[in-house]
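Here the complex is missing one protein chain, while the rest keep their positions.
In order of appearance the chains are A, B, C, D and E, and numbering begins at 1 in each one.
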Amino acid sequence: MFLRVDKLQIELPAPLRADPNAGAALQELLGGKYGEMSTLNNYLFQSFNFRSKSKLKPFYSLVAAITAEELGHVELVSNGVAMLNNGPDLVGADEEDGGDISGAPYEAMKDIRLAGAFSSNAGGAMPMNSNGASWNMDFVTTTGNVIVDLLHNFHLECGARLHKLRVYETLTDPTGREVCGYLLVRGSVHAHAYALAIKNLTGVEIEKMLPTPNIPLGNIPECQKYLDEGSHRRLYTFSPDDYKDIAGIWGQGEMALPDDPAGELEVIEGMPDGGKIQQLTGVPSAFTPDYAPEEMMEIAAKLYKASR
Amino acid sequence: MFLRVDKLQIELPAPLRADPNAGAALQELLGGKYGEMSTLNNYLFQSFNFRSKSKLKPFYSLVAAITAEELGHVELVSNGVAMLNNGPDLVGADEEDGGDISGAPYEAMKDIRLAGAFSSNAGGAMPMNSNGASWNMDFVTTTGNVIVDLLHNFHLECGARLHKLRVYETLTDPTGREVCGYLLVRGSVHAHAYALAIKNLTGVEIEKMLPTPNIPLGNIPECQKYLDEGSHRRLYTFSPDDYKDIAGIWGQGEMALPDDPAGELEVIEGMPDGGKIQQLTGVPSAFTPDYAPEEMMEIAAKLYKASR
Amino acid sequence: MFLRVDKLQIELPAPLRADPNAGAALQELLGGKYGEMSTLNNYLFQSFNFRSKSKLKPFYSLVAAITAEELGHVELVSNGVAMLNNGPDLVGADEEDGGDISGAPYEAMKDIRLAGAFSSNAGGAMPMNSNGASWNMDFVTTTGNVIVDLLHNFHLECGARLHKLRVYETLTDPTGREVCGYLLVRGSVHAHAYALAIKNLTGVEIEKMLPTPNIPLGNIPECQKYLDEGSHRRLYTFSPDDYKDIAGIWGQGEMALPDDPAGELEVIEGMPDGGKIQQLTGVPSAFTPDYAPEEMMEIAAKLYKASR
Amino acid sequence: MFLRVDKLQIELPAPLRADPNAGAALQELLGGKYGEMSTLNNYLFQSFNFRSKSKLKPFYSLVAAITAEELGHVELVSNGVAMLNNGPDLVGADEEDGGDISGAPYEAMKDIRLAGAFSSNAGGAMPMNSNGASWNMDFVTTTGNVIVDLLHNFHLECGARLHKLRVYETLTDPTGREVCGYLLVRGSVHAHAYALAIKNLTGVEIEKMLPTPNIPLGNIPECQKYLDEGSHRRLYTFSPDDYKDIAGIWGQGEMALPDDPAGELEVIEGMPDGGKIQQLTGVPSAFTPDYAPEEMMEIAAKLYKASR
Amino acid sequence: MFLRVDKLQIELPAPLRADPNAGAALQELLGGKYGEMSTLNNYLFQSFNFRSKSKLKPFYSLVAAITAEELGHVELVSNGVAMLNNGPDLVGADEEDGGDISGAPYEAMKDIRLAGAFSSNAGGAMPMNSNGASWNMDFVTTTGNVIVDLLHNFHLECGARLHKLRVYETLTDPTGREVCGYLLVRGSVHAHAYALAIKNLTGVEIEKMLPTPNIPLGNIPECQKYLDEGSHRRLYTFSPDDYKDIAGIWGQGEMALPDDPAGELEVIEGMPDGGKIQQLTGVPSAFTPDYAPEEMMEIAAKLYKASR
Partner (left out) sequence: MFLRVDKLQIELPAPLRADPNAGAALQELLGGKYGEMSTLNNYLFQSFNFRSKSKLKPFYSLVAAITAEELGHVELVSNGVAMLNNGPDLVGADEEDGGDISGAPYEAMKDIRLAGAFSSNAGGAMPMNSNGASWNMDFVTTTGNVIVDLLHNFHLECGARLHKLRVYETLTDPTGREVCGYLLVRGSVHAHAYALAIKNLTGVEIEKMLPTPNIPLGNIPECQKYLDEGSHRRLYTFSPDDYKDIAGIWGQGEMALPDDPAGELEVIEGMPDGGKIQQLTGVPSAFTPDYAPEEMMEIAAKLYKASR
């Protein structure tokens, strides 16, 4: 089972302006081969299909716990995409009707890279890559063989790191850069964790390949505060009570990677503090939440009050 | 953010025997147009892309909270698929090596409906439908318009109910039938909830179309215990602390549907008790968790002990 | 614009029994690369995109008129698929409710080749091939170059003839065989027509490649009555008033192919007489048209009466 | 069976200039999830697969008749796309050869949003969406259950209305705006018709949700002449003789929606007057209809003459 | 550039009988995620996109040379699929016409797992997996980063080994088993080679994870003769003159894996001796090479003679 908490894993800075092409670029990290939908669903289905769970408990727990974090990554990137597509929240802009729409108010949307993102989704995120192609099961490996699955996951996190670095290099807006910076730190943790799992099972010190690409996290300014907090040394259980035995793999005297701030690896029970989610203020002229939303908002306010 | 709990929403009865074609049939409820991957991702992306969240709080909360339940449904169906594909847990069967594999031990797998489910996934679940086609974003509607999205969701739950009924009619094994029975009750709750949301916003008493198809839940024996518990009247927040304002929609004196056991609708904070997850015992001759897993299991036991 | 007539191009004999695998085989002629959805959409989009229509009128009319016939072929194959999947009409079987459905009444559907055809479509036809893969635009060629498009169409009809022959060879049921027999005759007309168009434009006597595969229509018993009627010499305008100038291509003294019954080619204004469409009697236990359809039928009867 | 008439449902104004990105935007209404290929094929396959046709005649006729109109919508949008991609007809421009093509005459086509639309289709329409993704069967619902199918159709028309509004807001060219204006009126008729069908069967006054999004048609200048004609109150049989019993649903004293010009709903036997189709003048330098088409045109003229 | 040699890498034993489901199972090794189309195209595009080729010559050569071998693997599996689908060559069976085809001679083909493989391909191989889904670019990783690409390739070969083992376990026919046996040996070589490349670049002894799954090649009887020949120690340049510098990686005193017959790794310039390709005798009743092929064969004989 899964529980939901109405927060993002970090609070994202507001975008400076709407930039649908930046939103489209960030989609690569959501629905691409090495995007968050891929990491999520690989681990999700591997955890469902995991064999002999009790006898391999710490390995099962590792995949299961990281799954929950990845779902939060899907959420984080999706929020980033929608924020970049729509620009900063404009307080009160959603309280009138959409006015006269006959003058092609969205002419500019015809020339953005993924025009369908406006006409079908009003700038919302979708499980697709930066070229508009859908995420699909061809990106999922779940063989039931523990070594093959873990090796796949290790390679997946390395590939994801590369793609995050490249998307980061295309973005100037603080929203998208923060998404990349945070995910680079967390993705490094996952690569490290899968490496340790493989090392435990095979004796191969595969974590010595890290970081790949061979650029230290410290070179990315947006990673710095997370390194300062020690995020690179922390693996969360993302569970009220379960998966604590991941400490059998992440811990046991294992240390941070040599290029990163030194320190011992540690398991944190539960989740990070998180940050608030943006409003994504409606735009009545684009029919979000509707053309004339005032009555809808009144109804909502009344229902909310009734629920208290 | 999301948290994970190492339980299923209900405990599933063990399958009587491996029946990969039954597992394949159940895949329709996982990756089909009206399957759980579709309900999950529709609500997941709608919640990410929801506009003017504060001003429309109970509607946002409704979509957000049901998302978390749907992820548990994906988990439940996936577990059901893997159980039907693999048969009952055989204690200790995973403690030896796979022996002599040269005699075509899996010849029968060549004739099952989805042979790739064996060769690539060892009978594990995948985000695909019963014909082996991948789930993809063409099944996702997230327009940013609240009425269109809610209407879509209402239709989606009705379609999902129909498909669940038909899959139920093809299954004799208790595992698959229990999955269908439980999901029929919970899907009816979701259809009802979206209907009430629409009624609040538009005044149209769309819940009077329910149930559709027009067969009462009481006609399905596997639904009975859930009706007895009142599951059809309960909507969970699936959150430690959030989304309680769904009571503005699910509650307020609204009653169970006329065909179902009478009573008032109620919001339950948190989640159901849930049930334990099957082991899915490994089969070394199929290389799950590996051909010769004994050492792997010893290592896991040692790591587990170290983590306590 | 298009008009619809509530008839099939021919009346299909009732199937002897339900045979979902036969229905699935016939799907190849509906949604496959060389199926009717492909011929339809190639000609449909070519006619939309046709350049310099007036100056190339007979060629434009040829593509436009055949499009309308192909839509009827899509209809014919679809009806055939649904009939084979569902078996003969059972008068009155749809007038009660679905009864007790708890005994897995459709267990057999779990083992048919395309189980989703039952659970999602209740045995209805879908735009997919015999392996369950969707028809899509990769099967469409519309280049705007008249020679390339006509050559493509000629090849398409030859490929379609081959595939029809092979599907015919797999079917024993009269419904499916009649579909194949009729379409083999009509497809041969289309191949011949495109060949004559190419000959007019290039001087190449490409019709001399026909028939390909080199089996005469006369070898297929189900083709015989259509040959007797002269169907192989007739091209219909499938229009109330337009496209008569296809006689510039199909006619002008051109004769039937040497292997077929002799005679001059002729254009028929309008459409064939056609035959009636089967009822496809509902099956309440499969929720078609619904679980308890009596009231629905009463309402329909009342509305029908009111409309007269 | 289907007949074809060599007219569009309305005459489209010539585009001011070629604007391939506008053409690409309009593709969303052709091949997108809520585009005309989707409405067409949903109703087409539902009509093929309709159960107990006689006993549910007005409902069957409704789906069958609207199918024929939708095919005309596919035609209308496709023509609009090709016109926007290619610009206004240039009389005589197709009567010479393509001249010297060595100077990269189509360099600009490398930077349009969907470059393949030029290289493969010479600006012709294709069954794809605005991001270049193919239409496919995942957009088709045909369950055989009348309520689920009608509810799906109602939701589909509402979603289609939203997408048409957004595409309209991106277009400045009169061709594309006229396409949207007309389709908004006709789509509203279809949403209304499915709502009445549902109301008849379930008693739920679902038409009270209309219009959704909640912007009146009167706010769109391009809709005005169609409202003035009463198009919003008319449902056509699109058949020489059949489907007249749709008057059991569309009529019976039912009135236009409150926001639209008042009046009773009426069924029109047959089709609208329609308008002429553009020539889409060939461009020899782009090899349409060919590089040196003069001889081709002479041949066509001769064949045309021979056909009279 | 590439050259072709009219031989298979090994000679395959004739199949005992036609078994289309066995052919379909083998398709997983052709078009699946871990099939030969995937290994081929990963290495093909990586070699095209390889950066700084001269400065990284042995690594470039490794990928480039293995590409050529993989193309031969695609050929080998394809031949195996076609052989299993069609059964043993029947001398002279293709010299008459197809006779009377009206008695449903291929009724059995309606019930095979992938019926389209008969109707569209006459039992020929296609770039699809065992469930009939197409190979596509989602299976290709080519990042331009040498470490990520090599790590991907190492994981790919391990996954491919697992899938080959499972397919092997489903097959009883000698043709399919020989394909698997040979490819298991060659795939092990490629996994080993990529491991050595990674070790050279990173110092990580990743080859110590091999074999994975942890079953020795010696347990597969069909591998034995290739082990006896030393195939597991040989890497071919598959080139008349190039790629010899792969000896910098495969060689240098590196030894066979501990579970396999001992010996030093060696580079072989050129290719293996190979074996002859089956005739795949035509079946005129299935229209291969045609319904009445005698004249075609006479023409071919004449042309062949003229070419000498």
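One rule holds for everything that comes next: a residue touches a chain if its C-beta (ideal position, glycine included) is under 8 Å from a C-beta of that chain, and two chains touch if they have at least 3 such contacts.
The shown structure was predicted, so the numbers you read here are calculated from the model rather than taken from an experiment.
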item: Among the chains presented, those that the missing one touches; value: A, C, D, E
item: Options D:105, D:230 or D:275, residue touching the unrepresented chain; value: D:105
item: Absent-chain contact - pick from A:129, A:175 or A:285; value: A:129
item: For chain C, the residues touching the chain missing from this view; value: 33, 136, 138-139, 141, 143, 145, 147-148, 151-152, 154-155, 158-159, 162-163, 198, 202-206, 208-209, 212-214
item: Absent chain, residues of chain A that touch it; value: 21-22, 24-25, 28, 32-34, 113, 129-133, 162-163, 165-172, 213-215, 219-221
item: Missing-partner contacts on chain E, residue numbers; value: 1-9, 31, 41, 44-45, 48-59, 64-65, 67-68, 71-72, 74-75, 78-79, 82, 94, 120-128, 134-138, 140, 142-147, 200-201, 238-249, 251-252, 270-272, 274, 277, 279-283, 286-290, 293, 296-297, 299-308
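Just so we're on the same page, only the chains that are shown with their structure count from here on.
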item: Graph separation of chain D and chain E (steps between touching chains); value: 2
item: Shared interface partners, meaning chains that touch chain A and chain B; value: D, E
item: Most distant chain from chain A, judged by the mean position of its C-alpha atoms; value: C
item: Self-contact between copies chain B and chain D, residue sets same or different by half; value: same
item: Chain C on chain D, rotation in degrees - Cα superposition, rounded to nearest 5; value: 180
item: Farthest-lying chain, centroid of Cα atoms versus that of chain D; value: E
item: Separation of mean Cα positions, chain E and chain B [Å, integer]; value: 39
item: Where chain D touches two or more other chains at once, by residue number; value: 33, 136, 138, 143, 145, 147, 162-163, 213-214
item: Interchain pairs in contact, sorted by label; value: A-B, A-D, A-E, B-C, B-D, B-E, C-D, C-E
